[in-house]
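What follows is a structure written as structure tokens; I'll ask about it next.
Heads up, one of the protein chains got dropped from this complex, but the rest are sitting where they should.
The block that comes next holds chain A.
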Amino acid sequence: MKQLPKEYYELLEQLQMVDFALVDLTLYLDTHPNDYQAIQQFNQLAQQRKQLKKQYETTYGPLQQYGNSYSNYPWNWDDTPWPWQV
């Protein structure tokens, strides 16, 4: 398994932070569908998330597959590390 640089952990944590807010807001909005401010926050974070995903995948490879991420050559979806190896 390749050694992961410090920057990997920093970027991963940034992504986890934004994604956590998005998960939590999703559940909140499931029971508070009329909270306009929360939806604004949700859409802002969703946009921020898109940028982070792009940044992460450019350096560290695809986060999702089935076509939700691009692939390098050769196919790099199954490159380590898998999440439990991080």
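As a working rule, a residue touches a chain if its C-beta (ideal position, glycine included) is under 8 Å from a C-beta of that chain, and two chains touch if they have at least 3 such contacts; residues count from 1.
Note that contacts and distances are computed from a predicted model.
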Quiz prompt | Per UniProt record, name of the chain withheld from view ["Peptide ABC transporter substrate-binding protein", "Spore coat protein JC", "Dynamin" or "Dolichyl-phosphate beta-glucosyltransferase"] | solution = "Spore coat protein JC"
Quiz item: So that we can see where the missing chain sits, which residues of chain A does it touch?
Solution: 9, 12-13, 15-16, 19-20, 23-24, 26-28, 30-32, 61-66, 68, 77, 82-84, 86
